[in-house]
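Note that this complex is displayed minus one protein chain, with the remaining chains in position.
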Amino acid sequence: MKYICKKIITLIMTLFLVSVAAFLAFQVIPGDVVTSILGTEATPEMEEALREELGLNDPPVERYLNWVSGVLKGDLGVSYRYSKNMNERMPVAELIGDKLPVTLWLAAYSLILIIVISIPLGVLWARSKNHYLDAALNVISQTAMAVPAFFLGILVTYLFGIILKCFTPGGYVSYREDFAGFMHYLLFPAISIAIPKIAMTARFLRNSMLTEIRSDYVRTAYSKGCTDRRVMYTHVLRNALMPVVTFLGMIIAETIAGSIVVEQVFGLPGVGRLLISSISTRDFPVVEILVLYITSVVIIVYALIDILYRMIDPRISSK
Amino acid sequence: MKKKNTQKKKKWNNYLVVGLVMTGITLAIAIIGAFWTPYEATAMSASIKFAAPSLTHWFGTDNFGRDILSRVMEGVETTVVISILVVAASAIVGVLVGALTGYFGGLMDEIMMRITDAVNGFPSILLALVILSVLGSGVEKLILALAIAFCPSYIRIVRSEFIKYRDADFIARARLMGVGWVRILFVHILPNIFSTFLVSIVIGFNNAILAESGMSFLGIGVQPPAASLGKMLSDAQGYLSSAPWYALAPGLAIVWIVLGFSLLGEGIRRRNQ
Partner (left out) sequence: MIKIDHLSVAFDGTEVVKNVTIEIADGEIVGVVGESGSGKSVTALTLMGLIAEDAVLTNGRILFDDVVLAEAGKARDKALYRNYQGDEMTMIFQEPMTSLNPTKRVGTQVEEVLKLHTKLSKEEMKEKVLDTFASVGLKDAKKVYDSYPHQLSGGMRQRVMIAMAIILKPKLLVADEPTTALDVTIQNQIIALLKEINEKQKNAMLFITHDLNLARRLCHRIVVMKDGCIVEQGETKQIFETPKEAYTKRLMEAVPSRIQKKEPRICTEEILRVEHLDVYYPSGSNSLFARKEKHHVVKDAGFTLHKGEVLGLVGESGCGKTSLSKAILGINHDVTGSIRYDTVRPQMIFQDPYSSLNPTKTIGWLLEEPLRAAGKLDKSLALTKEDRRAMVYEMLKKIGLKESYYDRKPSQLSGGQRQRVSIGQALITKPGFIVADEPVSALDVTIQAQIMELMQQFQEEMQLSYLFISHDINVVYRMCDRVMVMKDGQIIETGDTQEIFDHPKEEYTKLLLLNS
């Protein structure tokens, strides 16, 4: 319990540092935001008015505090680029609002695919005594890990979309309108994200199992008269899965990154695409919030993994 | 019997051989691509738009009638040069910072670790994206952004290796002999981590290539008209039903390069064991 408290405090501190970094980073950007929004033909009065509106005249510390307190209250600021109507700028919260579920569903979907497929595959691989099966899995996994998610996305689109006609490329269905259709469409981007990660995780599990099999306690288990199967499932697997838990933390972070690129390939309206377009249009309030959001997710996932690890490994938890 | 096996270290294995051959071909293409391509990579021709692969255009032509093979060769060159620079820069910083923080520990180490911890879990392509959005676009900035993004992982690897050796008996002895710290760091310890570090450098190439092509695919990396594999793929995506070969060549080129490096890394890792 004491550990979890500590973990939470560290987490908050890290988030604070990230928020400062995210904020500061966009303070040192070359070029004036106002000129880039209004263009070079704006009058000084217009520029000054915009500056005032965006709160750019306040000192940096005050601006940071305003921003953070806003974020904590749920006010994420306004976009430089998008407008809600003629007089009002688009609040970032609204901009992100309906895009977030798309990304989260995609990441969750991929993660489930990764776990469900890679773990049995890894066990099968570790148990394969057939030299050729082992070599084949080796070649396949190496190749799968070498394919970038966006190329895989293109291949999946071509194979399942254009040749097999399992789905309509670009025919995204909103989750609000038709959830089943949404999930059906999401399957293909999820596959594109999952395949390289499945190869990585299965490979990691296999290596972890082969390391465990060489342990002394496995010999003890055999000396009791255990069968190969029993040794594998009651002794080796649990211990071999422990490092995999940590590995999965990294995979989750990469899945989120992978979804940004894959959203682009499949035309999904998620936060990844928003991030890319905000970066190219230099819409910093949006980028700041998205960076903060993605970092939080990653940090929280790592913290959870860490706590989970402590729960399943008696060597750490009882100390 | 266990000891006998370790003494008979195998110099070569299949991974190493195949990885070396593939990487060798990649480098050869990059070097040739710098001086000669079958066609001018930017030469457009309206008459041969979307030509299917043939003897005159091995991989066909694109939407501007440019020869895809020539563009792939140039793209490979761009990618390889960028990743070499990225890996070299981040590895050098990684060795220096990792060696100092790992060996001496203390407050600097604590601070460095907090930073790398926060950054490390963060996917490097995302980090590079954010850095690039601050810096603005351009090839030099892309290299800088990727180098910054990759530094933490090198620092971490080098640091943990130095921590491992910091308390080794043979280092304690070197200290007793009165060997100076610079010599301990770079003459006594560094050669020991070389083989581990070599693997991470090779894997680093992979990540650099994937990140660069990913960012170019997203349109924030290498800018047209310069040829880049990622950008070619994102262009090709629009013509997938009419000209599927357009996507194939740059895609396979990326797979080839990355696979070559990962086999090489695996080969070195197995040799070290």
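A and B are the chain letters, set down in written order, and residue numbers restart from 1 in every chain.
One rule holds for everything that comes next: contacts are C-beta pairs under 8 Å (C-beta built on N, C-alpha and C of every residue); 3 or more make two chains touch, one makes a residue touch a chain.
The structure presented is a predicted model; accordingly, all values stated were derived computationally and were not measured.
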Which displayed chains the hidden chain touches across the whole complex
A, B
Contact with the hidden chain (one of B:V21, B:A43, B:I92 or B:A168)
B:A168
Touching residue (missing chain; options A:T43, A:N85 or A:S223):
A:S223
If you put the missing chain back, which residues of chain A would it touch?
6, 9-10, 215-217, 219-228, 234-235, 238-239, 242, 312-315, 318
Residue list for chain B contacting the dropped chain reads 1, 4, 6-7, 110, 168-170, 172-180, 188, 191-192, 194
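FYI, only the chains that are shown with their structure count from here on.
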Dist(centroid_CA(chain A), centroid_CA(chain B)) in Å evaluates to 22
Show which residues of chain B lie in contact with chain A when the two form their complex.
114, 117-118, 121-123, 125-126, 129-130, 132-134, 136, 206, 210, 213-214, 217-220, 230, 233-234, 236-237, 240-241, 244, 247, 251, 254-255, 258-259, 262-263, 266
Can you check the complex and tell me which residues of chain A touch chain B?
14, 17-18, 25-26, 28-31, 142-143, 145-151, 154-155, 157-158, 162, 169, 249-250, 253-254, 256-258, 260-261, 264-265, 275-276, 278-280, 282, 287, 291, 294-295, 298-299, 301-302
